[in-house]
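Every protein chain of the complex appears in place save one, which is left out.
Labels run A, B and C following the written order; every chain starts at residue 1.
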Amino acid sequence: MKQHVDSREIYKTARNLLKERGVELKDIAEIVYEMQSPYESGLKLEKCLGSVEAVLEKREMQHALLVGIELDKLAEKGLLSEPLQSIVADDESLFGVDETIAIGAVFGYGSIAVTTYGHLDKAKIGIIKQLDSKAGSAVHTFLDDLVASIAANASSRLAHHIRDEAEEEEHKRMLVADVHDEGRS
Amino acid sequence: MKQHVDSREIYKTARNLLKERGVELKDIAEIVYEMQSPYESGLKLEKCLGSVEAVLEKREMQHALLVGIELDKLAEKGLLSEPLQSIVADDESLFGVDETIAIGAVFGYGSIAVTTYGHLDKAKIGIIKQLDSKAGSAVHTFLDDLVASIAANASSRLAHHIRDEAEEEEHKRMLVADVHDEGRS
Amino acid sequence: MKQHVDSREIYKTARNLLKERGVELKDIAEIVYEMQSPYESGLKLEKCLGSVEAVLEKREMQHALLVGIELDKLAEKGLLSEPLQSIVADDESLFGVDETIAIGAVFGYGSIAVTTYGHLDKAKIGIIKQLDSKAGSAVHTFLDDLVASIAANASSRLAHHIRDEAEEEEHKRMLVADVHDEGRS
Partner (left out) sequence: MKQHVDSREIYKTARNLLKERGVELKDIAEIVYEMQSPYESGLKLEKCLGSVEAVLEKREMQHALLVGIELDKLAEKGLLSEPLQSIVADDESLFGVDETIAIGAVFGYGSIAVTTYGHLDKAKIGIIKQLDSKAGSAVHTFLDDLVASIAANASSRLAHHIRDEAEEEEHKRMLVADVHDEGRS
């Protein structure tokens, strides 16, 4: 049987690549916080960070990071063939493969994730803005979209979990009320 | 052979449904204008309207409008089964089929259309905002997303056309220069 | 705060609707078995059934079922407006909203799920074939695509789990080997 690349190695590489390219998970968690705090009073940054970490455990997200950041780095070193080299190095406005890869990784968290991604791609909050307005010769054509994708996924994941928790609370309350009622009768 | 529904009838119905539900093509063109005018100096509203009309000629868009508006109207009359009736009538925040249908119609215009859709879905500009903050018993759960979808498609279409025109100009200029050069030699 | 429809109710309704429309979970599990057994020797139908059940716990899948089956039933009773009524009742070949909704629910399980869905949509295995070649006045325009979507998701989920399990085994073996080595030294 063919030897598979161990998924722990892929996971570790994806996280290291983010760090190497100047993106801390806390930076992404802050975007998630900004997106979700209007919907959940008392939301903590830690919870957002936990959601970002959960998203990074997904294979599709890791693979997208590996491919996208590789292309950014190759373009930075001028190692891609023309005209792809110019397209990626200049972040050509009609080039869409960066977004295609990011959107592909976003589908896994449902339509909320897709719309949140679209919003982040336009609004360019926090670290996404910094990446987009890169200084010097740094190329972040794929990375800024990938970060938006992680943030969108983590936001969508939180939105679903918050609802699940609220419902669980509700179910417990109903159960207590039932027991109470039974005690009375 | 089975009788097909004529596509002119589908087209006419889709346009009439928009009007019936209070959406003028000019309202959508205004969103397109707001999205694209920063990228094209001297952009005219007429050009945006033309792009909206071109988008409405696509089968996928027409079918999406027929299905989405039908569901809105059925919910308005309380004719859907529960719990779907409550979900659609209340525009449940985790319900995503409205967005799925709208996003499905948006894919046809590439990744720029997808991100523009996501942005419009969050920013809720112009008529989209009016539909979303509907008065009384009107249900626009699907319609607001569909309008965002039309606007996103028309914007993406314009972005591509503007580039095509610029290149054509460039090619003509190069041709003239070539002829000029030849004349000289 | 607005009252939300309880997700347990949505889940129960989605499962009941499948049964009501003649689709047993075992029918879907059989498709999953046919798709995955070439890749996992000794795969049991029970495992496929478990994967189908896990897929049905997803909100996006439940919502898709609620909407699609509602439209099928309305078309069956002739209650949709024209020309949508004819389009859905005749399963018009260029109508794509049924597939859009099914594909929307399939994205959650990655690109393997999308391609498996496409394959099932063409190959029409088992219960999908029965639904497609419906007898009499039954309308399954949306249902056949939704069943393909559930089967594709359950197949993709299995493929990922099988890999995860294989890796866990590998990690355990490596651990045992390490302990062994340490014992020796």
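As a convention for this text, a residue touches a chain if its C-beta (ideal position, glycine included) is under 8 Å from a C-beta of that chain, and two chains touch if they have at least 3 such contacts.
Here the structure is a predicted model, which means the values were calculated and not measured.
**Student:** Kindly note down the residues of chain C that lie in touch with the hidden chain.
**Tutor:** Counting only chain C, the missing chain is touched by 93-94, 96, 99-100, 103, 110-112, 114-119, 121-123, 159-160, 163.
**Student:** At which residues does chain B meet the chain that is not included here?
**Tutor:** Answer for chain B: residues 4, 6-8, 59-60, 104, 107-111, 160, 163-164, 166-167, 170-171 touch the chain left out.
**Student:** Name every residue on chain A in touch with the hidden partner chain.
**Tutor:** Residue positions of chain A that touch the missing chain: 2, 4-5, 9-10, 13, 59-60, 63-64, 66-67, 70-71, 73-74, 79-84, 86-87, 90, 92, 94-97, 100-101, 103-105.
Everything below uses one rule, namely that only the chains that are shown with their structure count from here on.
**Student:** With centres defined by CA atoms only, which chain is the most remote from chain C?
**Tutor:** Chain B.
**Student:** Using mean CA coordinates as chain centres, what's the gap between chain B and chain C in Å?
**Tutor:** Taking the average C-alpha coordinate of chain B and of chain C, the gap between them is 30 Å.
**Student:** What are the residue numbers in chain A that touch two or more other chains?
**Tutor:** Within chain A, residues 110-111, 160, 163 contact more than one other chain.
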